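A single protein chain has been omitted; all remaining protein chains appear in their positions.
For chain A:
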Amino acid sequence: MPPLLKLTDVSKAFGGVRALRAVSFDLLPGEVHALVGENGAGKSTLIKIVTGAHRPDGGTLEIGGRLVTDHDPLAARGWGVAVVYQQPALFPDLTVAENIAIALEPPGPWRRVRWNARRARARELLACVGARIDPDADARTLTMPEQQLVEIAKAVGTDAKVVVMDEPTASLSDREVETLFRVVRDLTARGVGVVYVSHRLDELPRIADRVTALRDGELVGTRAVAETTRADLIRMMVGRELGAVFPKVEATPGRVVLEARNLACRAAGVSAVSLSVRAGEILGLAGLVGAGRTELAGVLFGLTPADAGEILLDGKPVRIGSPAAAVALGIAYVPEDRRRYGVILDLPVAANVTLAVLRRVSDRGFLNFRRERGLAEDFARTLGVKVPSVEEPAGTLSGGNQQKVALARWLATDPRVIILDEPTQGVDIGAKAEIHRLIGDLAAKGLAVVLISSELPEVLAMSDRIAVMHGGTVTGVLARSEATQERVLELALAKGVPA
């Protein structure tokens, strides 16, 4: 049988970053081929090449035995490729039937809509995936799993030969997972091939035939699932290269500064989190994408205030209802996505640095520009921000320098706890090493540092202790001496593993 999908030596780079290096992958009719790997291993890039969202820089893509050039998402539909994304991409204000119709009916602005046929088709497809959903309901009224089922119904309706599922079970309950598996088996029984991306290693033996592991954009290997143990898989996934040198200073942590006891927030999807961080300690927060690390930071910083459990600062219970309250208590948060939240691009560097301490640089409400400039220049010097003048808009700086400005803003508040969310994301190697040095310095000065990072080697190298999250809760805390990539990943992938 010829493969439905065959990628040969596919490479892809973004800027200077190699996302995929000579990866080969194939999919047979009637097969479920699982794709596993850590954050940033290249799974998404591979999927996007199959769906036509990215073009490979090198290598070939064959679908149904024919070489594909000039691939794009619309052409992918013609080739019989359908994707079910982790985050369903339905139009919230259109009905379920309309959402399905957009994917299935031929395009053309003057085509008459046959409402009854449209509805009937939707009903039929939804029945096919075992979903009890009203085709006339607005998509926004559906739950996450229901939306996912609609996406799958769309894929079924296109008569796709290749269905790509990106973490389809991430938001599903056990019963819904069963329904999904039944749908997948129906598909494969009809000769459809399914590319199945999942972090839930436990479910692979029940659904997948083969599994391919990626690491750092490279192919580690393809195995038959029946002959592969969970430990094998984890061994295949870990072992990423260290991106830069991590000059970790050994420090002796002081007393506990921040402690969370059974912290929960429904809105943020965080539950039963208990952890503590000491003065002078770097607590790494590891976990896969969607494990709830940023959400936990949001709870600690008052963005989404906790609705159960306790936060203790210096042993005293505190209530953190807003970021302003967190700042007042000496908690700082340098957010992920610095271009969006970390710095305000329109404002000068100096104004960005002092934004959280306006009171300190003003006299009775009047800004003291000399003091502001002085403060900004001090920080620019100690953090090594490369900028001709602190009056330049922050938007003109490079990524690494913007990150330093974001860091400066929070250091200016003289915090006792600083939460750093992906501080080295998207910065070049040199700036990365510098930021690592700064983080080490902060801890050495007695700050309690919480470091969120998706780069496992970074977390391992920088942290004194590592709290691993999965599904909105902490599944385990490892001391530096006992933390290995395998153990962290084991906890990050865990389902109900005791801490």
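In the analysis below, a residue touches a chain if its C-beta (ideal position, glycine included) is under 8 Å from a C-beta of that chain, and two chains touch if they have at least 3 such contacts; residues count from 1.
Definition applied: contacts and distances are computed from a predicted model.
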| item | value |
| --- | --- |
| Per UniProt record, name of the chain withheld from view ["Na+/H+ antiporter", "Putative membrane protein insertion efficiency factor", "Dihydroorotase" or "Autoinducer 2 import system permease protein LsrC"] | "Autoinducer 2 import system permease protein LsrC" |
| Of A:128, A:345 or A:433, the one touching the omitted chain in the full complex | A:345 |
| Sole residue of A:164, A:291 or A:356 that reaches the chain not shown, by the stated touch rule | A:356 |
| Identified contact with the non-displayed chain, of A:215, A:278 or A:409 | A:409 |
| Contacting the left-out chain in the complete assembly, out of A:63, A:326, A:390 or A:420 | A:326 |
| Those residues of chain A which, in the complete complex, touch the missing chain | 301, 303, 322-324, 326-328, 333, 335, 340-347, 351, 355-356, 358-359, 361-362, 365-367, 409, 413 |
